[in-house]
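Comments concern the structure below.
Missing here is one protein chain; the remaining ones are kept as they sit in the complex.
Our next item is subunit A:
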Amino acid sequence: MLSVTALFLGWEAYVQLSGISPTALPAPSRILVQGIEQREALAEHSLATLQATTFGFACSLSAAFLFSVLVDFFRPLRRALFPVFIITQTLPLVAIAPLIVLWFGFGLTPKIVLVALVTFFPMLVALAQGYEATDRDIEALLASMGASRVRIFLSARLPSALPYFFAGLRISITYAVVGAIFAEYAGAAKGLGIYILNAKNNFRPDLVLAAVGVSATLTLTLFGATVLVQRAAMPWARLAESKP
């Protein structure tokens, strides 16, 4: 917190003392003032980005969960599918984003597709790894009780994967925002991405940076939300300290 404040103060002081043009490097104070002036536009575009992020992420989460279960129950599928998924991770976003916009238009769909493309595989890997981390003794115990495979999955493998799931969620949610902005940058009616593109083309780096500030705030808020959800979903995780 202190280092961030120092950084901004240094930045402000440099701009004021050097007299550099605001079209090259605007001062933080100018970014803030202009950002507040443009708050209605920024809010509108942020909302579009938030919508694309949450929809895309929801789709990707559902798909990742579905595939993780499939792959857990039918092992050969894993060998067949994982190479394909890994390839999706090697695609450069810069190249793929305009194509997806070309195929799916300027609406919400291309954003959802791109966000899903970026976050699906990390979530799938997190879940698959989480299932594998299940305590063998717990599985042996359930089997000795006569539990079915589905039962073992629901009672042991799924809860064991929760810490991995949340670790994946924290990372993916930040990718999701970046993915949405990227898709908008490649072409959109609304969104922080297109706002940034327009501001850049109008030689307004102050507005570009204001939008960057908003997107960073958005990401941090979503990140914080996942931490809160994790605490609520795993109340036992913070108890190890309080033994009788």
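Simple rule for what comes next: contacts are C-beta pairs under 8 Å (C-beta built on N, C-alpha and C of every residue); 3 or more make two chains touch, one makes a residue touch a chain; residues count from 1.
Basically, contacts and distances are computed from a predicted model.
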{"item": "Chain not displayed: protein name in its UniProt record (\"ABC transporter\", \"Cysteine desulfurase\", \"Cation:proton antiporter\" or \"Iron-sulfur cluster assembly scaffold protein\")", "value": "\"ABC transporter\""}
{"item": "Residue of A:Met145, A:Ala189 or A:Val227 in touch with the missing chain, whole complex considered", "value": "A:Met145"}
{"item": "Hidden partner chain, residues of subunit A it touches", "value": "135, 137-138, 140-147, 151, 155-156, 159, 162, 234-236, 239-240, 242-244"}
